[in-house]
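Report on the following structure.
One protein chain omitted, others in place.
Up next, chain A:
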Amino acid sequence: MSALGIASRLNSPSIRRNVPFRPAIAALLVIFCACAALAQALETQIFDPATRTWVTYDPRQAVKYYRAHGQTPEEFQRRIVDFKTAEKPGTIIIDGDKHFLYFVLPNFQAIRYGIGVGKEGFGWAGIVKVGRMQEWPTWTPPAEMVERDPKAAQYKDGMPGGPENPLGARALYLYEGNQDTIYRIHGTNQPWSIGLNISSGCIRMNNDDVTDLYSRVEIGAKVIVLMQGAALYRGV
């Protein structure tokens, strides 16, 4: 771990986000369809134990880090952690604010994965379930993007799954009852972006992690999205 490592502190969050913004649900519907394709970024801050200061962890720094180390900072790498919960093994708990996804294991443990979230975080909190899963999913850009971006226009009928596809190696489709929420947990073709609030919605994981998660999750698994970024749902 370099000087830009991440340390958990008792007094303060080790990772924090500067997102003083509350999106309208309607706007979210549009951008969540775009999922991982847009590249607007908002800052994540991480604690630098070398200087004992909060430093911005933005896309430039993230790319630099990834080039130097070939992976995301240690804090965002997959690991088994102690996790006391009343939720059953197999449940997914998403802490978008801290950029962690927990997969609950027996005996008060969980696998913790690093995630990237949308520029406004996940946008909502609540309880959904995994309704469908797909290997190497097709990505279809939303109409607004097709209209604006010639690169996206060539995929207006869908971009086949593959290494260049922004949805990455696997996708878990989140449902409320029998309805697709249009939120997904998916892989990425930008692994350096884990830990950032970048792009436009959904939960991004690096391809190894989402493949690992995919192999463990069952259809119908409970997914709890935590109350991150209170401004996002205040008054909802």
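In the analysis below, contacts are C-beta pairs under 8 Å (C-beta built on N, C-alpha and C of every residue); 3 or more make two chains touch, one makes a residue touch a chain; residues count from 1.
We take it that contacts and distances are computed from a predicted model.
S.K.: When you check the chain that is not on display against UniProt, which of "Amino acid-binding protein", "Sugar ABC transporter permease", "NADH-quinone oxidoreductase subunit J" or "Acyl-CoA dehydrogenase" does it turn out to be?
M.R.: UniProt protein name of the non-displayed chain: "Amino acid-binding protein".
S.K.: Which is it among A:V81, A:A143 or A:I219 that touches the chain not included here?
M.R.: For the chain that is not drawn, the touching residue is A:V81.
S.K.: May I ask which residue of A:I111, A:A125, A:A152 or A:I185 touches the chain that does not appear here?
M.R.: Of all options in A:I111, A:A125, A:A152 or A:I185, contact with the hidden chain holds for A:A125.
S.K.: For the chain left out of this view, which of A:Y102, A:Y155 or A:Y173 touches it?
M.R.: Checking the options A:Y102, A:Y155 or A:Y173, the one contacting the hidden chain is A:Y102.
S.K.: Contact with the hidden chain only, please: which chain A residues?
M.R.: Answer for chain A: residues 8-14, 16-20, 81-88, 93, 95, 97-98, 100, 102, 110, 112, 125-127, 224-234 touch the chain left out.
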